[in-house]
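Written below as structure tokens is the structure these notes are about.
Omission of a single protein chain aside, the complex is shown with its protein chains in their original locations.
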């Protein structure tokens, strides 16, 4: 279809569009400095407003909190990346405890575990790259150790975020982390459990993605 | 292909259907209230609109270069880029990819371009199962209909109608009218389809030239499923969806979501820059990007009509349109309804077929007022009215002049003739006032619901003269 390509580009080049001069947007003071505490509060409020759970916890305590929440939700198993950044702490904690729920990890590629992923996994836990306070958003760059489907297919998604990584806006994240210098296979913003308003504009939670999103905010 | 030639008949049917009227009124009121609440600070809102308009205008002004840059970066990242001049070509590209993989099952995320292509019909004719997974699209597909709104496809149906549809199609599952339970039913039905599908297809909200990144906005997670779980992902998007750089994305995402639904952000924002890389455990092994032109490059050539291509498909113009709110999306008979549909569709399909759509507006300006990228929609509607009836065809707009009718043209010529001759005009107006008692009581459909206007006893020209204003 190289012909189509050239034809389209040639047509687009036939005449340069002329736009009247555009207004410059007035500068907004959204770059206002915020304190970490303000960002934590904004993040928590916004994420909770879309029916996500947010738990404030600490470096020492988050594994305990995670396990406690799993038990409270009566989850049989928990998917995690056994080579990922959460693995060491989790394994240590689980080994010293009565080791429920069962920790699961999926090796090889999705082709070999698609069915169990959809049918057997009760919940998954992943780390989070950063967060966006103003809109209550988790920013994930899924990795070899914590693949994309972990935060998507299981009905419950636990996300572990270090509070010191909270930015105020998405624009700040893109700029300060210089995303344009190299994008991952998949970058994700997640702001709450899956939902739809396709029936009578009524919000229904838990459509295709996780029905529950639980953020553990570690500080 | 549906046509709008019987727009009038369909709109009258919709007006006569109280259920449809209620469903749309309810939905539009809700969407307008949500946008108002989500964009409550006028200063911030106008600043964002200006910023986003600037981003779209900048992208269009460099469109060919950005498309080449996008292609280059996608290709470098391993995304295969396909160009299509027409919807036929685009459909065949998709079919060819399916055949290369012996694929028979496609799961689809929301894509208005695939609606434009009528891809479902095309693939089904080639024995490929093509299943919509967005809840609204799924409902519409089950009902054998087309979307009546671009972001809320099943907005014309209420919960009872949807529950009844589910009962007919899935007699085995318990009857439910609660939206959340209906949504859960759809979840259960579709889950298996996601992991069994051979190919996932999606649209694209923004394609970033700088990095070769495809961005998708959604709430349900079906878009992520379609682009993550099947071994092959095909993204289809019009050539106008490209933006220059990654830093353009945060403001666009922000305003798109708030204009569409008033949410502060969508549940998911999914940025795809490559297929699965070595060592990665999931994600599609192949990603294809199909770029249909389908008349966009023709629209691009006109310095006014090019603004059609700024659109970021938020649906705010239809949510705020008093005509759309009364007749609903299906009356338009076009893929995209409402004000932006009445602008874009006649340019794609032709004014001969859809030339009536630009007249289906009072030019009240509500659409232009809410457009996040400041598309001058009333001006474009006005322009297309002109293109429909002009008598000197320059071939630049499809189906130009085809709406011109002898009688109407004669009326406007006579009208113009009278109004360029002040003396004759004054005489005519004066005569009308003197004969006002002869004015008929019935003036066609106008007087079906209204009293006829009353002609004054004397004209303004006469009164002004009498009062001494007539001094020039």
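When the chains are written out, they are named A and B in that same order, and each has its own residue count from 1.
We take it that a residue touches a chain if its C-beta (ideal position, glycine included) is under 8 Å from a C-beta of that chain, and two chains touch if they have at least 3 such contacts.
Methods note: contacts and distances are computed from a predicted model.
Visitor: I notice the complex is incomplete. Of the names "Oxidoreductase", "Phosphate transport system permease protein PstA", "Tripartite tricarboxylate transporter TctB family protein" or "Putative transcriptional regulator", which is the UniProt protein name for the chain that's not shown?
Guide: In UniProt, the chain excluded from the picture bears the name "Oxidoreductase".
Visitor: By the document's own contact criterion, which visible chains does the hidden chain reach in the full complex?
Guide: Taken over the complete structure, the missing chain's partners among displayed chains are B.
Visitor: Determine which one of B:205, B:347 or B:459 touches the chain that has been left out.
Guide: B:459
Visitor: What chain B residues would touch the chain not displayed?
Guide: 8, 11-12, 15, 322-323, 326-327, 359-366, 368-369, 379, 382, 385-390, 403, 408-409, 412-413, 415-416, 418-420, 422, 425-426, 429, 432-433, 444-456, 458-465, 467, 469-472
Throughout what follows, only the chains that are shown with their structure count from here on.
Visitor: Measuring centre to centre with CA averages, how many angstrom lie between chain A and chain B?
Guide: 30
Visitor: Report the residues of chain B in contact with chain A in the complex, numbered from low to high.
Guide: 26-27, 30-31, 43-44, 46-48, 50-51, 53-54, 57, 60-61, 63-64, 67-68, 71, 82-85, 89, 93, 133-136, 139, 152-155, 157-159, 162, 179-180, 182-184, 186-187, 190-192, 194-195, 210-213, 219-222, 224-225, 228-229, 231, 239, 245-247, 249-251, 253-254, 261, 264-277, 279-283, 291, 293, 297-298, 300-301, 303, 306
Visitor: Touching residues of chain A toward chain B in the complex: what are they?
Guide: On the chain A side, the touching residues are 1-2, 4-5, 7-9, 11-19, 22-26, 28, 46, 50, 106-111, 114-115, 117-118, 134-137, 144, 147-149, 152-153, 169-171, 174-175, 179-180, 183-202, 204-210.
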